[in-house]
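Only a part of the assembly is drawn; its chains keep their places, and the rest are absent.
Chain IDs A, B and C follow the sequence of writing; residue 1 opens each chain.
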Amino acid sequence: MSERRRKHGRFRRLAHRPPVGSPPGTLVLPAAEAVPTTIRAITYGPERLAEQTLAAVSDLDRLEPDGLVTWIDVQGLGTLDLLRALGQRLGLHALTLADIVHVNQRAKLETYESHLFIVVRMPHFDDRLWTEQLSLIVGAGLVVTFQERAGDCFDPVRERLRQNKSRIRGQGADYLAYALLDALIDSYFPLLERYGEALDAMEQQVVEAPGADHIARIHGLKRDMLELRRALWPMRELMSQLLREDVAFIGAGTRPFLRDCADHVFQLMDVVEIDREVASSLIDLHLSSVSMRMNEIMKVLTIIATIFIPLGFIAGVYGMNFDRAASPFNMPELDWYLGYPFALGLMLAVALGLLAFFRRKGWLGARHRPDPPKPEAR
Amino acid sequence: MSERRRKHGRFRRLAHRPPVGSPPGTLVLPAAEAVPTTIRAITYGPERLAEQTLAAVSDLDRLEPDGLVTWIDVQGLGTLDLLRALGQRLGLHALTLADIVHVNQRAKLETYESHLFIVVRMPHFDDRLWTEQLSLIVGAGLVVTFQERAGDCFDPVRERLRQNKSRIRGQGADYLAYALLDALIDSYFPLLERYGEALDAMEQQVVEAPGADHIARIHGLKRDMLELRRALWPMRELMSQLLREDVAFIGAGTRPFLRDCADHVFQLMDVVEIDREVASSLIDLHLSSVSMRMNEIMKVLTIIATIFIPLGFIAGVYGMNFDRAASPFNMPELDWYLGYPFALGLMLAVALGLLAFFRRKGWLGARHRPDPPKPEAR
Amino acid sequence: MSERRRKHGRFRRLAHRPPVGSPPGTLVLPAAEAVPTTIRAITYGPERLAEQTLAAVSDLDRLEPDGLVTWIDVQGLGTLDLLRALGQRLGLHALTLADIVHVNQRAKLETYESHLFIVVRMPHFDDRLWTEQLSLIVGAGLVVTFQERAGDCFDPVRERLRQNKSRIRGQGADYLAYALLDALIDSYFPLLERYGEALDAMEQQVVEAPGADHIARIHGLKRDMLELRRALWPMRELMSQLLREDVAFIGAGTRPFLRDCADHVFQLMDVVEIDREVASSLIDLHLSSVSMRMNEIMKVLTIIATIFIPLGFIAGVYGMNFDRAASPFNMPELDWYLGYPFALGLMLAVALGLLAFFRRKGWLGARHRPDPPKPEAR
């Protein structure tokens, strides 16, 4: 597990960085994980749509830009030369390119003369939660997206682009950027839905049969909530910056759609916060449940022991070697006709007495107890 | 329970959403839960009141709008075509209609040219707490409400409308919107009252006889408080937006009433916050109570065992097979005339000694203890 | 206790409300608790003072208002007709009157053309903490106070009014309002003083002899702190509104006195916050104290059992029926001259060995231990 985690989890958290003290803009990629870069371009307008895969940055010259929106879809960040060439061609700041390649940035918006630079985080759950960085360049008639690897939540958007009559074909680059952000934010919802169900199932299991493995899993769920909060929190700021400021490249018509996106981010934050508190509370629930259950076990076991120890003592007394012959005081029961039944009866009486005492104290069996209160309507 | 919960609880939390990447404004309804839409219209003025059920949106043309307020009361969101037609007729943004249909929105206020769009959440408790979305459109002489299903807290408002002399009949649409918001916010109060009583009853039961089922119930209460906070918190912002901004469609005369509403929301938040902290504290109380109680049991049981184990040992010694004949040192008591009473007495002495020791240590019986302190007046 | 609590505690928290959906300004009082309304009026100036009890609102006409301050002191909110008449006479908004009668409002300030409307909460502790609502109307030369029942902290203010030379007689209505607010805020101090002492005493008892009743009491103290915070927190806002805004009816000369009041509220909040944290910490202290104490008990009991079980085993061995006659290997000690003393000695040796082992491990008796560290001056 350590290896897997190292690969997808913590290790990604801060790595992909140049060595301390490197000049700004130094690009560094751990060779092991780097996915080779592929560049696809989609140019479209109300009437036309063209898709192609670019072999080199110079292929961009062949795209027809007149009145059309161009989406350059970069997948994989492993071919640094290609990325550098693309960055130069697009006029990206060296630090922007570094932010794109070193993929552990917080969500943010940076405004440049010729474009907006947006970083958001896309959630994935393959065996473990992790978030992929999506970098967006939004310029005039141009959207460029950079992903760490192939595989994203944008296929429905691509499909909508390919449909001739779809609304998106008639809109500008800002609307495409919105559609991508919206798909990305929406992809958090089914994930959180599944987390909610996992928490529910966990709650039921913890109450019914708490195990040692639950506590680590709850800890993991809480940790994932912290990661999601970390991914979503700066997205709130990003969305309100996109809305509040007089941001260039975002048309007035797209603004209501972005406001809808912002609403979704707020909804997500609400749910993440609640789930985090519920997970914390589950830890208490687990502790209490284990404690109640174990106490129940210990109680029964101890009661058995406690009943038989006095009985054993009585048997021990009658096993003492005081000889009836030596003194008339020496265990006269030994000579009684009903001495042995008497002894057994004595033991039975002690056992029943203890049981009755335990029962009266409420330590044994079920007492009638009122149901725990509920805020039911009256 | 899982099924029921799935129906009313978590599942509602985020569901009712179109698939990830759908175009904005896509309306999706899970067929299983969708309640067919019915539209009722109430038109009224100081003198007149007319109620009717609309079969189609075109029936709206038959309503007399001159100088009157119209309340279009939409219940059930299952007939998407009807809703789309109504939305078009009212000039709603596609996203507004989507917010109305996908019923897990946070409370919010959106201002449009021709109307205000308000989302609030209405609490229900049938077997489990859940909140229904109420969407309000407030325009000039027009209020439209959208509910997920029939059954709400607005019957008293309807009754007041039907009374000829009631104040509400002489007021505008903004006052009707206020009256609905007020009734909705007021409906939280009896619910919280019942939660408060449940917490009180829980506290008493937990102190007297803490059980395994309490802890899950307390967890549930805390979770409900988190849900209520989630429902109420954005309502605070909504109310202050309605008050602070120079909001259209809200007359100056209605503003004091809305301020009263806002006060109520603040009161509710206070109570929810306290109840949440009390519920958290109850978890500690439960843990302590269980612990005290179980310790009490273990103590008594262990004391019994601890007394009889030494006694058993003494009996065991006298049961050893050292023969008086073999050596004069071999258990001379066996030959004593009072050897057996001596042995029994020895056991009694040991038992009493141990009891006295335990009692002196304060582990047995009640010591006189001062009452726990109370901040009583002097 | 449940009954009492229902009367003074939770039940008051949110009740006294009209049914959900009532028209605004509907006044509702639970008949059981309503105290009949009595109205007393004090008119005073530097030279004169007149006190009278008013039978009807029309008696207000008989008061001489020229250059004098009038304090209308309303106690008990049970006679709704009288209150309605008074409200009309004073020109109160219907919602203001409702806020006065439905006595669970948060502290707040509302400014009207003809008066200020102030709500504050007065603490009481009779068997249980609860806060009474005091509503103040401050107008030109007029202060009206509404209390839920007779008995308040204003007698010293009344006394000062009756003294001819007192400063208050020469001041306006705003100064009277200040004097009342000051007395009310001051009445929190002795209460918090007693809470502080209760927490101190609790701490000492919890360390010395933690009991099952302590934990519920600490929970109660924490809960009271939450209630006090709930009462005081909005008073902070109220005071700063009174100070910051260009509030009418408050003279510049009274402002420094109100600033002093505000300082007191801040002091109170500080103390409540600390006491809340101390109460939370006491729960941990209690858990630890119980745990230490119970562990101590279990340890001693278990040690006793652990020593005697091996001894009992040895005695059991010598009680086995292997016959010396059957084999020379069969327990040769039985035939030894000193066999029995040897057996007893063996037992003693085992017991002492175990005791020594326990002692060396530090589980028995007191080891020399350094005092816990203290930040003493060097």
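To be clear about the criterion, a contact is a pair of C-beta atoms (placed from the backbone, for glycine too) under 8 Å apart; a residue touches a chain by one contact, two chains touch by 3 or more.
Nothing here was measured: the structure is a model prediction, and the numbers come from that model.
Of the identical chains in this model, 3 are shown in place, and the full complex in the file is built from 5 copies.
Methods note: only the chains that are shown with their structure count from here on.
Among the remaining chains, the Cα-based centre furthest from that of chain C is the centre of A.
Remark: chain A and chain B have CA centroids separated by 25 Å (rounded to whole angstrom).
If you average the Cα atoms of chain A and of chain C, the two centres end up 40 Å apart. Within chain C, residues 319 each touch two or more of the remaining chains.
Those residues of chain A whose C-beta lies close enough to touch chain B in the complex are 153-157, 159-160, 166-168, 179, 182-183, 186-187, 189-190, 192-193, 196-197, 200-201, 203-204, 207, 256-257, 259-260, 263, 266-267, 270-271, 274, 277-278, 281-282, 284-285, 287-289, 291-293, 295, 298-299, 302-303, 305-306, 309-310, 312-313, 316-317, 319-323, 326-327, 329-331, 354, 361-363, 367, 369-378. Put simply, chain C touches chain B in their complex at residues 1-2, 5, 9-11, 13-15, 17, 19-24, 93, 95, 98-99, 104-106, 108, 110, 125-126, 129, 191, 194-195, 197-199, 201-202, 205, 209, 211-217, 219, 221-224, 226-227, 230, 234, 283, 286-287, 290-291, 294, 297-298, 300-302, 304-305, 308-309, 311-312, 315-316, 318-321, 331, 333-341, 343-344, 347.
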